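Apart from one protein chain that is not included, each protein chain of the complex appears where it belongs.
Just so it is clear, A and B label the chains in written order, and each chain counts residues from 1 on its own.
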Amino acid sequence: MKKNKSYKYIAMTILLIVGLSGCTSQQQAEEEKLNTITIGVQPSTHQVAEMIAMDKGWWDEIFSKYGITKTKDKLFPSGPPEMHAMLGGELDIAYVGAAPAISAISKGLDAKIIAAVQISGSALVLTPELADNYTGPNDLIGKKIATFPPGSIQDSVLKHWLIQNNINPDKDLRIVAMGPGDAITAIEAEQIDGVFLPAPSPSKIELDKKGKMVELSGAMWPDHACCVIVVSGKLIREYPEIVKEILDTHIRATNYIYSDTDDAKKICAKKIKLSEEVIDYSLEHWDGAWVTDPRKIVDSVLSFAKVQYDLGYIEKMPKQEDLFDMSFYNQI
Amino acid sequence: MYQLQLKNLSKTFRRNSKKLLVLDNINLNVKKSEFIAIVGPSGCGKTTLLRIIMGLEHPSKGSIKLDDKNIKEVSSALGLVFQEFSLFGWRTVLENVTFGLEMKKIGKEEQMKISEKYIKLVDLEDFKKHYPYELSGGMKQRVAVARALATNPEVLLMDEPFGALDEQTRNTLQTELIKIWKETRKTIIFITHNIEEAIFLAQRIIILSKTPSTVNRIIENKLSYPRDKLAPDFIKLKCDITRHFYDDKIDGDI
Partner (left out) sequence: MLMNNLKKNKIQIFSILFFLFLWQIISQYLINDPLILPTVSEVIKAFFELSANIPTDIAVSLLHLSTGLFFALIVGIPIGALMGWYGNADQLFDPIIEMLRPIPPLAWIPFAIIWFGLSDYSAGYIIFIGALFPILTNTYTGFRNTSKRLVEAAKVLGCKKNIDLIRYVALPSSFPYILSGIRISIGIGWMCVVAAEMFGLDNYGLGNVGVGNMLWQYYSLHMMDRVALYMLILGVMGLLMDRLLKYAETNLLRWKKGTNIRQI
């Protein structure tokens, strides 16, 4: 009987080991053949280029030429969970803030930034009474502000701005991490004093008369980089033609925003599930701009890396080559 | 004249729309300080009768009088010793015995005095800080007796109190009970199915028939205390009563 027991334990241990090594990481997913492309995106006007390309079937157009039968996108509330999913091998392409991209790449994400998407475009919103008496950052001391989780652009911009104004983001106020939906609910239910979110959330809150924008992110950190396109290392190495097409499509979509703004707004409203009125208002009241050239945002992105490094979120400062792959944009 | 009077006591149980007459016109008079035993076949309603006297059940017909006053509910003039599982497991022996006194809102010091007296009476002084789980069956029953006596009831009802014990312990406790009775002079109504036990203890033996039970016979036991179970007159009385059960077609096991 004793012998049988030992064999059982050994068998269980082997099963356990085999089972665990079956877990795939992004790296191990490389062995699988490419027939689906998944794009990560967030419900923000920042990323309307992706939404236009998806809506008009442009992604399908280019990918099907390479035998890819399915293209889909996945919505994430903010950058950190989006990057977490990409670390788990879920995404091939991601429209995401530069800061979460830095965070993920420094933790081993095999991917590179190939293009810029947009700059600035977030806003600090306070409840109406606080907003009416707002004189500057010192008014935030002792308050509760919701923003995206640590490692996101918003979290980094807010904390950097506070530190520059001699305010300790940990001790002098309470910063709570939430996605946009929860943050809007929180401020509208008066559970929180303010939010720092990307468009169009601040506008929704203003239109609902539950808050007022008091600072635009571009004023807190001039022309700061925001969203970028991150592409998996696998795509870059094995399917560079596809990556080139991704870049072309992104530029095409970005131009479309400027040329056919009304249609762009419609597509955006449909995807984010907000009214066109909110999208309209948002685009009139933000300081963001859609861009494509990654070379222009290198300095800004590296300053984000410095902020994250100072906050202890990453262990060492990345170099430009670690984060960017300019080869594709340089071909244009 | 009589301390306890049961007049035309009847009890009908209703179960699933069926009526079951358990006690049929029981009449019984008990004098102060008397020791009576009630015997009868199992299921004949002895326990029901006792519970009615105690006030835990209500009679369907008839009355109970204590000192000429009708009693309808549980009264502190009566005490009851159950067969088993009646001690509060989370209380020590001493705390079990003081329970009734606590209910009477008697002062702490007085509680201790009275309880220790009765614990001594049942010979459990060394165990007063023990918990029931540490005691043997016989010891537990002794605690039950002390507890019932502590509130100084006039009448002590006992429902087959030694039925769950081995013969040796039973014999010991029977002798102790007589001793306690002589000392306290309580009126005791003792239920048992054990004829020998009834003869050993009681001055009068009430025999109930099977359900619907009536008082079949009342036997006067004039044997003098302390009684000897092996003495000829004891054995003769036992034979008489036992034969009565065979002859009078009482039926059922005793």
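A few remarks follow.
One rule holds in what follows: a residue touches a chain if its C-beta (ideal position, glycine included) is under 8 Å from a C-beta of that chain, and two chains touch if they have at least 3 such contacts.
Just so you know, these numbers come straight off a predicted model, no measurement behind them.
When the whole complex is considered, the residue among B:K11, B:K46, B:K128 or B:R147 that touches the unshown chain is B:R147. Taking the complete complex into account, A:Q191 is the one of A:Q191, A:T261, A:S275 or A:Q331 that touches the chain left out. Of the listed positions B:L20, B:L56 or B:A231, the one in contact with the omitted chain in the full complex is B:L56. Within the whole complex, the absent chain has one touching residue among A:I68, A:A94 or A:M178, and that is A:M178. Although one chain is not displayed, its contacts with subunit A can still be listed: residues 13, 16-17, 20-21, 23, 25, 27, 80-81, 83-84, 87, 103-104, 107-108, 144, 146, 149-152, 170-171, 174-178, 182, 185-186, 189, 191-192, 313. One chain is missing from the display, and on subunit B it is touched by residues 54, 56, 74, 76, 78-80, 82, 85-91, 99-100, 103-104, 131-133, 147-148, 151.
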